[in-house]
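Written out below as C-alpha cells is the structure these notes cover.
Rest of the complex left out; these chains stay put.
Every chain is named by a letter (A and B) in the order it is written, and numbering of its residues begins at 1.
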Amino acid sequence: MIDTSTPEQCTARLADSARYRTALPRIVDELAASCRDGSGYEHLAPEPIPSREATIAIIHQARKIVFPGYFTPIRIDPSTLEYYLGHETANLHEMLSEQVILAVRHNCLRYHEACSHCEERGHEAALAVIGELPRLRRLLADDVRAALEGDPAAQSIDEVIFSYPGLFAITIYRLAHALWRRDVPLLPRMMTEYAHSKTGIDINPGARIGEYFFIDHGTGIVIGETTGIGDRVRIYQGVTLGALSLPRDAGSSCRDTKRHPTIEDDVIIYSGATILGGDTVIGARSVIGGNVWLTSSVPPDTKVLLKTPEQVHLQNRGQGPGDGRREMGDGRRN
Amino acid sequence: MIDTSTPEQCTARLADSARYRTALPRIVDELAASCRDGSGYEHLAPEPIPSREATIAIIHQARKIVFPGYFTPIRIDPSTLEYYLGHETANLHEMLSEQVILAVRHNCLRYHEACSHCEERGHEAALAVIGELPRLRRLLADDVRAALEGDPAAQSIDEVIFSYPGLFAITIYRLAHALWRRDVPLLPRMMTEYAHSKTGIDINPGARIGEYFFIDHGTGIVIGETTGIGDRVRIYQGVTLGALSLPRDAGSSCRDTKRHPTIEDDVIIYSGATILGGDTVIGARSVIGGNVWLTSSVPPDTKVLLKTPEQVHLQNRGQGPGDGRREMGDGRRN
C-alpha cells in the first residue's frame, strides 16, 4: 500500500512493529479477561445465534414473493409463475425456519427452559408464516392503493412499490408481526429495526395495524409496542405514537400493560404530531393537525388543530451578534 | 447447520417435513391465484422492468465522475485524467441508457402508448444527462463551498465530500432532476428515495433548487415536488417545505398545480420549521427561525421568530407516578 519510504519512515515502522509486538498480547489478554469476568457482553456457546445478515436476506426473499417480478433480475411470465413462486417460497421456508429455530433455541438456552421442542416450534412458526404469504400479498396490495390515492406525487403503482419508504416499512412490519404473534424471539425486532434503519420509520413488531395503511415520507415516525391502529389510517413524517413517562423504577413491571394509544378507522395524523398513553383513543374519522400534542382521548369525527403560535416579524437589517438569538434553529453551528 | 439431534428432534423434523410437503403446494397455488385474480401486484411480462440495484449503481458511477479520485480505490493523476474520465463516462452512459430505455418502454407498455420511439427517447435522454455532467460538477463544487462556509465543524473540503449527508442528497437530487426534466419515469424517484434512505433527506426530484445550496444535518427534511428554491439558501434538519391539505377526494386533480412553497435567494430556514402551500413565498434574505410554522408569505429581509412558549419549572423531587405527565417526550416507553 505504502509505496514511498524515507529512512525516517523505515525507522518508524521498525519502532512501531516492536511496540506492536509487545503491546498486542497484553491487549488481547485484557479483552479475553473482560469476556470471562462478566464485565462485557459476548456470545460464547456451541450453539450458533441468529444471523443479522440471514434475517435481512429473509426480508428480501419475502419481498420477491409478495411482489413477484419487481425485485428480481429475471423476467417472470404467467406460464412460469408457479415454478418461480414454488422455488422462491421453498427457499424462503428454508431460510426462515433455520433462523427461527436458532432464535427459539437460543432463547431457551439463555433462560434454561426445556429445549426438546425448540426445533418443532421453530418449524411450526416458520411454516405458519409462510402460510400467511397470500394474505400478506392482499394486505400489501391495499397498502399500495392507499399510497397511490393519498399522494398526488405518486405517478404509478410501480413507483410506489419500487420507491416508497412507507410501503417498505409496512411490508417488513407485516412480516415481522406475523413472527411476533407466534412468539418468535429476536427476529421480529431485528427486522423492524432494519426497516427503521432504511426509512427512519420505527414500528415495533408488537403494534397492531389494520388494512389500507399509508405512511407518507415517514422519517422520524415512532409507533410503540402496544399501539393499535384501525383501517384506512394515514400518518405523516415525525408522528409519535408513544407512551407516557413512568417513574424511573417502573422498569419491567409495565412490560405487559397497554402503554401506547389506540387510533380508530379513517384517522389522519399530520406531521410532527405526538399522541401518548395507553388510555388515549383517537376516535374514527378524526383529523389530528401538524405538531399537535395529545395525551387524552378525542371523540370520533373531531378535528384537533394547534392554535398557530404567536410569531414575531423583524426587519432583518443591522443584525448584531447579540440579537436574533431566538432565530437559531440550532444545528446552525454544529 | 443443526448439529445435535435428540430423538424428539428427529421425530419433529419428520413430522414437520410431512406437514411441509402437504402445505407448500397449497400455499403456492394461493399465491399464483392472487397473481391472476388481480388482488395483488406483480410484474409478469416479457419486458424487463428497471432494476433498483442498477439505478443505485448509476448514482455511484456518476459520483466517481463528478468527484474524481474520491470514490475510487485507484489513484488518478493529471496525466491519466482523460483516460479515467473517458472510460468512466462511457460506462455511465451505457448503464444509464439501458435503465432509461427500460423505464421509458415499461411506462409505454403499461399505458398502451405507441412504443416505437421508446429506445430513441431513452438514448436521447441518457446522452443529454451525460452532457450535463460538467455543469453538475460546477454546481456541486459550489454546494461543497456552501457547506464549508456554513458549518464551522467542517474541517476540510475532503471531509465535506466524503461525509456530509447534505451533499450526498443534493448530488443525487441534481442528477435525478436532470432525468426528471426529460420526463424519464421511475428512475428519478428511485434515486431520490435512495438518498432519503441514506440521509433522511427527502427531496422530490421535481423540486427546483438553485445554486450554492447547503443542508446541515438534514434528517427529517422534506422538500415537495413543486417547491422552488433560489440561490444560496440554507436549510437545517427537520424542515418541511410541504403542501396544504386538500379534501380527501382531491386525489389526482391537483397533481399539476403548484402545491409547495417558493423560497427566494439567501433565505435561511432553521431546524424544525414547517412552510406550507403553493402560494407561500419566503422573500429574499429572510430568516425563518426554528420550529416556525408558516402558511402565508413573508416579505424580503424579514426575520420570523417563534415566541418562546411558556415553560414550567418544577423541582424534580418527590416525583410521584401521577405528576410529570407533561414531561414525557413519549417514546420513553416504547
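We take it that a residue touches a chain if its C-beta (ideal position, glycine included) is under 8 Å from a C-beta of that chain, and two chains touch if they have at least 3 such contacts.
Because the structure is a prediction, the values reported are computed rather than measured.
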item	value
Overall copies of the shared sequence [whole complex; 2 in view]	3
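Basically, only the chains that are shown with their structure count from here on.
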item	value
Rounded Å distance between chain A and chain B, as computed from the means of their C-alpha atoms	18
List of chain A residues in touch with chain B within their complex	48, 65-71, 73, 75-78, 81-82, 85-86, 89-90, 93, 98, 101, 116-117, 119-120, 123-124, 127, 130-131, 133-134, 137-138, 140-141, 144, 149, 152-153, 155-159, 161-165, 198-200, 204, 217, 219-220, 222-227, 237-238, 240, 242-247, 250, 254, 259-260, 270-272, 274, 276, 290-291, 295, 306, 308-317, 319, 324, 326-334
Residue ranges of chain B touching chain A (in the complex, touch as defined)	1-2, 6, 8-9, 12-13, 15-16, 19-20, 23-25, 27-36, 39-52, 106-107, 110, 150-153, 185-186, 189-190, 193, 196-197, 200, 202, 204, 206, 216-217, 219-220, 222, 224-225, 236-240, 242, 245, 250-252, 254-255, 259, 268-274, 285-293, 298, 301-309, 319-321, 324-334
